[in-house]
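My questions will all concern the structure given below.
Apart from one protein chain that is not included, each protein chain of the complex appears where it belongs.
Note that the chains take the letters A, B, C, D and E in the order they are written out, and that residue 1 is the start of every chain.
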Amino acid sequence: MKQVTVSRKAHFNAAHRLYRKDWSDTKNEEVFGKCSNPHFHGHNYELIVSVTGEIDPETGYVIDMKVLKELIKNYVEDAFDHKNLNEQVPEFSSLIPTAENISVVIWEKLRPHIANKNDLSITLYETPRNYVQFSGTNQ
Amino acid sequence: MKQVTVSRKAHFNAAHRLYRKDWSDTKNEEVFGKCSNPHFHGHNYELIVSVTGEIDPETGYVIDMKVLKELIKNYVEDAFDHKNLNEQVPEFSSLIPTAENISVVIWEKLRPHIANKNDLSITLYETPRNYVQFSGTNQ
Amino acid sequence: MKQVTVSRKAHFNAAHRLYRKDWSDTKNEEVFGKCSNPHFHGHNYELIVSVTGEIDPETGYVIDMKVLKELIKNYVEDAFDHKNLNEQVPEFSSLIPTAENISVVIWEKLRPHIANKNDLSITLYETPRNYVQFSGTNQ
Amino acid sequence: MKQVTVSRKAHFNAAHRLYRKDWSDTKNEEVFGKCSNPHFHGHNYELIVSVTGEIDPETGYVIDMKVLKELIKNYVEDAFDHKNLNEQVPEFSSLIPTAENISVVIWEKLRPHIANKNDLSITLYETPRNYVQFSGTNQ
Amino acid sequence: MKQVTVSRKAHFNAAHRLYRKDWSDTKNEEVFGKCSNPHFHGHNYELIVSVTGEIDPETGYVIDMKVLKELIKNYVEDAFDHKNLNEQVPEFSSLIPTAENISVVIWEKLRPHIANKNDLSITLYETPRNYVQFSGTNQ
Partner (left out) sequence: MKQVTVSRKAHFNAAHRLYRKDWSDTKNEEVFGKCSNPHFHGHNYELIVSVTGEIDPETGYVIDMKVLKELIKNYVEDAFDHKNLNEQVPEFSSLIPTAENISVVIWEKLRPHIANKNDLSITLYETPRNYVQFSGTNQ
């Protein structure tokens, strides 16, 4: 079987803040440093969505990039772009928007729209120097 | 005279919002679109500081990069990084933090620390696809 | 006067061929090498459109990036993307589509839509290693 | 055992068209969109060839990069660069030149020239935003 | 279990030379080419350190990036940056500083400082076109 991984890059800009409501300001600053700034700061998140599966012999595609681009737009960019993650994105109302957690949330939002037989992996650059990858929960 | 331009890249992450207090929300959204989101959004700003001048024949330097790096850290990164530009950076208390205005503010903060005989130019990437350049006021 | 240059990146994919109908195949190959392949070859052209002008004190913008993005889409991307430049783009019916000529054609297509008081400059990457810049005809 | 993966980047420019001769023009356009343009379009393909194996304790190499560079030149660049994939590359006479299929063809061309004990993986960027990876057929 | 891979980029500049003392100059040049230049040459090494593990539900982190950045600084950058690898870094006194071997040495220097339950992987760019990856010895 010829398994190919197909990847599409996208991006969104957002504000966030790392902190726990159940911790004191001092503890938040101690753990999260300047990332806990109560006035928020922000990033240009660069996102790579990768789908692994067999090539369809009829089209030569694993997944149509036009379809993948549209899925990313509908489920990630429209939901996150130019938003304050803590205050405007419901998934982070009680989940700290670290890059790790954002990558998991993106995976969970896209997974239902990818064919069951295909694998899904998320790579998320928080800055050009820091990035994370999540490929789903191990059973 | 051998004029060389020496450039140093740096970066900072910040939140901002584009809006005018003297405009209605409707007008702000009409002009600034999703950039006027009242909950803020953010960027990884990539900054290039360029100094043009003669090579010092003794050192082979126009300006010592270690000095330039330190100036950028002291006057730009420490002031802007992980900050909310609208709420925590005094220069933007009554100036809209567009990329254009941020580049002018950075130029004005660094200019006093660059030798008079040298020219200063600022390049600022708001996203990997949008950037601005400012080289000082024409007399 | 505070002149700022605002730049926006875009891209399009196209096929082209460098050759002159009034030259023999031998001469075309001698001058243009493998770029004269009669079956065409292609590039991902990366385009940077730069507009220089004064900051509007009301908006903090030189030009609204959303407007610039739309102009590039309407006059360049829609006209060139996924096209064969020699056969499907009228401007190149009798003009060789070198990177130099393409940058001039893009400048001429966008110039009428940029305010007279502003300057326009085009940077075009034919490959990640080769690029050209055109800033208009010197009077 | 110390397994290291060694990767080398290369690139080639080519024209292609996505379509099936046994489909109508309407169906080709419906499935492949503007990628089915009968006049062709093109890309700067960026290629990464990765070889995984043990470090040779005598040289400190998994594979000599000079050799790998030469293999890529002989079997990929010389065969694909500045070519029309559909019309001038025999492997695509009856195979649609999608990025997926191109990565498989490159893998098959290089595999015989890589030591049996080593693994081979191909990464191919069709545009800076779209890329695929193929690591061989699972037995 | 939600396994996420967290990556941090860093860089250092160094000089090196590929050669074996027990080989003749002719053999060294034959095997290593211009990389065996007895006067040394150098690179800007770009380093990516990747740690894979479970997200800590309390902080949303796999590993605190500030901690990872500090580890890289203390154990890699301070040891290698602006150094001659052959002459000033003890690990290479009898080991050829190929990219492969450097990646293994970096892995061995960092491994003791990463939690046992987490995996560690090193990616090292010797040039923008050549890079290697090492993820530890297979048991």
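Just so we're on the same page, contacts are C-beta pairs under 8 Å (C-beta built on N, C-alpha and C of every residue); 3 or more make two chains touch, one makes a residue touch a chain.
As the structure is a prediction and not an experimental result, all values here were calculated from the model.
Hidden chain, full complex: it touches shown chains B, C, E. The omitted chain makes contact with subunit B at the following residues, 1-10, 55, 58-62, 64-66.
Contact between subunit C and the unshown chain involves residues 18, 20, 31-33, 95-101, 103-104, 128-135, 137-138.
Where subunit E meets the omitted chain, the residues involved are 11, 13-16, 34-35, 37, 39-44, 46, 81-84, 87-88, 127-128.
Note that in this section only the chains that are shown with their structure count from here on.
Here the chain-to-chain distance from subunit B to subunit D, counted in touching steps, is 2. Among the remaining chains, the Cα-based centre furthest from that of subunit A is the centre of C. When the contact pairs of C-D are matched by residue number against A-E, A-B or B-C, more than half turn up again in A-B.
Each chain gets a centre from the mean of its Cα atoms; the one farthest from the centre of subunit D is B.
Centre to centre, using the average C-alpha position, subunit D and subunit E are separated by 28 Å.
In whole angstrom, the spacing between the mean C-alpha positions of subunit A and subunit C is 34. The set of subunit E residues touching two or more other chains is empty. Taken together, the chains touch in the following pairs: A-B, A-D, A-E, B-C, C-D, D-E.
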